[in-house]
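All protein chains but one are shown in place.
Take a look at chain A:
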Amino acid sequence: MEVSTSSDVDVEQPETAGAAVDGAAWAAMVGPKRGRFSGPYAITLMRIATVLVILVFWQLASGPILPAYAVSNPVSVAEAAKNLLTSSAGWSDIQTTGIELVVGFALGVLIGTVLALVLGAVPVAGRVLEPLIAAVNGIPKIALAPLFLLFFGIGTESKIAIAVFSASFIMFYNLYLGLRLVDGELVEIVRVMGGRWQDVLRYVTLPSLAPPFFAGLKASAPLAMLGVIAGEFIASFNGLGHLLYIDSQQLDAAGTFGALVVLVIMSLIINSILTWLDNLVLRLLGLGDRGRAAAAKSR
């Protein structure tokens, strides 16, 4: 039983917070269990070791076992990546792709979000447009790339357009379906408590949409990148996709892998920014794991 305000019986009860157990000892008891090989450092070390093993195998096998012209080797790849990151030509490619990706992704997220909220708020519009949106979404986005090149030329704009197109559908569907999962009883209770429509938005709709929104961000970022790189493959002056294509045409395996390494680094950076944002917002909403920890701290 928890603390009861109405019982007359005077039974001595231990404090709810568990005063008998000292705080640090308690934290150690309920904290994450750590086996010998599962601490955070051990896991990191094992990851690094795995990558090292692969790299060493790659270096040794390139030539004797695997054709060097196709797979190159880690040392040459590292050199190529370093070249890319230090030369001004390399930076201009990175910059082009980076701008296309960030602008396209941001616009795609914005358009998808606004569309979902509008169609969610105006049910008639939703019923009219939903089948149309589904039909357009059925087209593989890459198949539209030639069309966008025709519309926007072979510069940055066409790549942005492809990225916008790729990202916006995922955002739209995540939020549009997310809106249906908003708990109607919570909406009603807020209305009965005297909440106006903006209070419903602030206290029920937006917090309910946070998880599908961030899931959408994480799912659509790689698609925006795919769109940008594919657009650059098809026709472009510069960018990492352009570089990848040219290097492979010239049988420069080290250069191709070098560009891929830079792409991986870019996507890791984007992904960690999104994960950080996700955790931050969920924590502010008290929904994440850290919401628990924050609540415990403020006790």
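By our rule, contacts are C-beta pairs under 8 Å (C-beta built on N, C-alpha and C of every residue); 3 or more make two chains touch, one makes a residue touch a chain; residues count from 1.
Assume contacts and distances are computed from a predicted model.
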Which choice in "NADH-quinone oxidoreductase subunit E", "L-serine deaminase", "siroheme decarboxylase" or "ABC transporter ATP-binding protein" gives the name that UniProt lists for the one chain left out? "ABC transporter ATP-binding protein"
Which of A:A70, A:V118, A:I189 or A:V264 touches the missing chain? It is A:I189
Contact with the hidden chain (one of A:G23, A:G153 or A:G286): A:G286
Touching residues of chain A against the unshown chain: what are they? 1-7, 16-17, 183, 185-186, 188-196, 199, 203-204, 207, 285-287, 291-292, 295, 298-299
